[in-house]
Every structure is written in C-alpha cells, then in structure tokens.
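A single protein chain has been removed from this complex, and every other one stays in its place.
And now, chain A:
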Amino acid sequence: MSLGYYDWLVKVIVLGDSGVGKTNILTQFCDSKFSQNYTATIGVDFKIKILNVQDKKIKLQIWDTAGQERFRNITQTYYKGAYGIIFVYSLIDRNSFNNVEGWIKSILESTTDEVCSILVGNKLDSQDRRVQTAEGEKLAQKYNMPFIETSALENKNIQDIFDRLGQNLKIRLENEGQKVSNNIHTQSGQFKLNQEVNQTEQPTSSCNSC
C-alpha cells in the first residue's frame, strides 16, 4: 500500500460516548461505507486518510476510541500528541450530548497543548431528535470550536467535518513551520517514520488559531 506524497502527518482522535456513531463517521469518511452493524470498538481502531486542504496534503492518522467509560484508561493514552480532536455526540441521545463536556474536560486535564477541535452532532437522519441545533452551537461556542451536524448513514456533512478540521490544522501547522521535507519519502513513495515526523506527532508549541 503506497501512501503517496503528503506535507504533514497529523494525529487525530475521535471521542464520545458509546454508540454515537464514531466508527460509522470514520468508515464513511475513509472507506465510503456505512453499516448498521459495526461492533462496539474495544480499545482503539486505527485509520489513515490523506486530506487535501487547498494546495496542501495532510495525512491523518485517526484513532477511533472506545466510548465506554471503563476503557478510559486506554483511550487516554492516545490523547498525547493529538493535533486534532473530533468530539461526537448523537442528536437522538441527550446523555451523549450532556457528556460531551466531560470528554472536553478530560482533554483539558490531560494535555496543556491546545488542539484543533470540532464538535459533531451525528444521526441527523433520525426523526427522533433530542438535542437542538442551537444547543450544539452554544456548546461549541463556549469551547471555541466549530460545530457541525452530520449523518454517517446518509453521508451528509461527513467530508465537511474533516475539511473544517483540516483548515484549522493547516493554519496551525503553517504557523509552526514544521513542514516535513520531501526528502524523507523514498522513491517508491513509501514513507519512513523519522524524527521530523515524531516532532509533528508531538507538538511543542500551542495552537492559537483554532
């Protein structure tokens, strides 16, 4: 599998209660698939996707985490070095929305780095909405992050999550000037993990722009 050329390698994590559709969002985004039957994520799942943001390519290393609280000790170990965080709740599950602040706080407590975050209300396709758009907007404003409502089932606004996150990531990465130079790509387009990339994975400066 050749992963091709890219400008930056960035770690992204997806957080939220069990059953809100984290895996479905990612599978729709990365593999253009949807299934009602994804089993619960145990521990973490991992996906790769290259995102085009204007003239730049950002390779996203996405960690899909288990939602059940009992796995928090595992999922928390993935917070470190994350540049992007996608907080997901379900529009038809009030509790999952109420718990979003808990997820945000768990990030604030465990890392001093500022990260590019986005708040996602999923299951827009359902008729049984329990959380209003204005409530999501208000919460996103409080924590100064973009907000979007999506349907993984209908592939609605899924790409937008990553486009909006990508724009903020790009601003941040350009500010940091940590561009990974082209010469670390081998001729076959294969990529080797080296120190420069490790730097990208473990941000040293904070992000003021997102």
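Annotations for the structure displayed:
As a working rule, a contact is a pair of C-beta atoms (placed from the backbone, for glycine too) under 8 Å apart; a residue touches a chain by one contact, two chains touch by 3 or more; residues count from 1.
Here, contacts and distances are computed from a predicted model.
Missing chain, UniProt name from the options "NADH dehydrogenase [ubiquinone] 1 alpha subcomplex subunit 12", "GTP-binding protein RAB5", "SKP1-like protein" or "Rab-GAP TBC domain-containing protein": "Rab-GAP TBC domain-containing protein".
In the complete assembly, the contact with the undisplayed chain comes from A:73, out of A:73, A:112, A:127 or A:144. Residues 1, 3, 18-19, 35-40, 42-48, 61, 66, 68, 70-71, 73-74, 77, 95, 190-193 of chain A touch the missing chain (whole complex, contact as defined above).
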